[in-house]
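A protein chain is absent from this complex, but the other protein chains hold their places.
Showing subunit A:
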Amino acid sequence: MSSLSATIQDVFNEPGCGKNANKSEAERKKGCTKQLQPGGAAGGCAFDGAKIALQPLTDVAHLVHGPIACEGNSWDNRGAKSSGSNLWRTGFTTDINETDVVFGGEKRLFKSIREIIEKYDPPAIFVYQTCVPAMIGDDIDAVCKAAREKFNKPVIPINSPGFVGPKNLGNKLAGEALLQHVIGTEEPEYTTPYDLNIIGEYNLSGELWQVKPLLDELGIRIMACISGDGKYKEVASSHRAKAAMMVCSKAMINVARKMEERYGIPFFEGSFYGIEDSSDSLREIARMLIERGAPAELMDRTEALIAREEAKAWAAIAKYKPRFEGKKVLLITGGVKSWSVVAALQEAGLELVGTSVKKSTKEDKERIKELMGQDAHMIEDMTPREMYKMLKDARADIMLSGGRSQFIALKASMPWLDINQERHHAYMGYVGMVKLVEEIDKALYNPVWAQVRKPAPWEKSGDNWQSRAMAQAEAEAAALAADPVKAEEVRRAKKICNCKSVELGVIEDAILANNLSTVEGVRDATNASGGCGACAVRIEEILAQMVSASHAIAAE
């Protein structure tokens, strides 16, 4: 366990991670091992995150060491695509039982590895640690080492039991495992000046293939995609690439940065969502490869390709612009990628009435403001009813979100489109953008909305649950408007820090009483942002607001 906690510390010291760099020394040490809120959260666990990050490696056997919950409830639930082996879709688990819990599960794990090699003979086996075997002290590193020696085959321990933290920590631990045991362990058959790594792309719904043909056309070889449609050998020899693209989610920043450090592979952060972003990314790839030895003419070819693809995409989208005139979109996503989708939708002529920023960093928010204007409606945590009200108030015509909030839109008879992991369509690159626009059009103009909004024959108009819920919300709002004392109470009761359960009022009081001006000060006084640190951005905003307010008073 001690080496695991060292790895976790290391991950939290990740200088490439914007979120972490914003934290103080002490805070960074605590890292993302935040105390999650019991009874108020249900994101995935670190194991989940590690598996999400690595499972798109298609020819590897992914063996989950633990009770049936970890794999039995979850296998086969993500839509990454493979151009070759389908072994990754096979669920392997030790499914440990009571006896294993009492006597230890290492023997069963070792036997499982042997069975897999005998039956499936994959190029490598990844072994995932989960909570229960971690608690009873199963040493998967030792078992993997023994198996590696005995069977002469890479058996890679992924130390990411669920309870060490949330999903994004798991992503990073997965990256660490690759860095430690896989990357650099084999040599490619040949190299070219056009060898590129793509990091943090999972090829969900085959999205990568919307971009790959363009790279192929330019002669750029994806040496390894970590990990979408990835193959073990490719990743193992990816240290010979000339440059790398980090796909905008920061999940695997540690991999990109350490590969730069160790092997001198420069990387940039880019996105293939949206036309302009796609073009920027292609240019950047060409620029970096040229810098590392590719002939300069690559840039001319790249520009030509961009011009051709953009023209094609714009032409395809132009058709929709008249149909989208005056149509408004509400965008609710996990947050980090909001801005790249915002840009994409605006390209199609849609108006954005709001976007969620729950997990966005300060830079993400700045970017959104740039795109949507200063009073961009940014949504923090919302209850379903608030979300529904938002849909109505903003008179949005469609909601784009992850699967979790879909039912709010659908039950409210509002068009909805999935833009998260479980989506069925791929939205990357120029073709993906056109696809997204097509799908929005399909959703918006589906005649079903007129049908499902019709009241039942026995319903008096305006007497359905939606209008009752709205009326209730309005009554509450009116009551608050009439009662400033109550309104102030409600305003102050707003939770800013969820981990430590600190309300806005408490923070404001502390700032005023102690004349605080830094997030650290606020944390010392109130404990706010003492957990995951995600609310630090909000506290900064509060500080900024209060400072400008006090200046205004002073100026009077």
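The rule is short, and it goes like this: a contact is a pair of C-beta atoms (placed from the backbone, for glycine too) under 8 Å apart; a residue touches a chain by one contact, two chains touch by 3 or more; residues count from 1.
One rule holds in what follows: contacts and distances are computed from a predicted model.
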| item | value |
| --- | --- |
| Chain not displayed: protein name in its UniProt record ("CRISPR-associated endoribonuclease Cas2", "Amidohydrolase-related domain-containing protein", "Hydrogenase maturation factor" or "Nitrogenase iron-molybdenum cofactor biosynthesis protein NifN") | "Nitrogenase iron-molybdenum cofactor biosynthesis protein NifN" |
| Selected residue (touches chain absent from view) among A:Gly91, A:Pro123, A:Pro193 or A:Gly349 | A:Gly91 |
| Footprint left on subunit A by the chain that the document does not show | 33, 35-48, 63, 66-77, 86, 89-98, 100-101, 107-109, 111-116, 119, 131-132, 135-136, 161-166, 383-385, 388, 403-404, 407-408, 411, 422, 465, 468-469 |
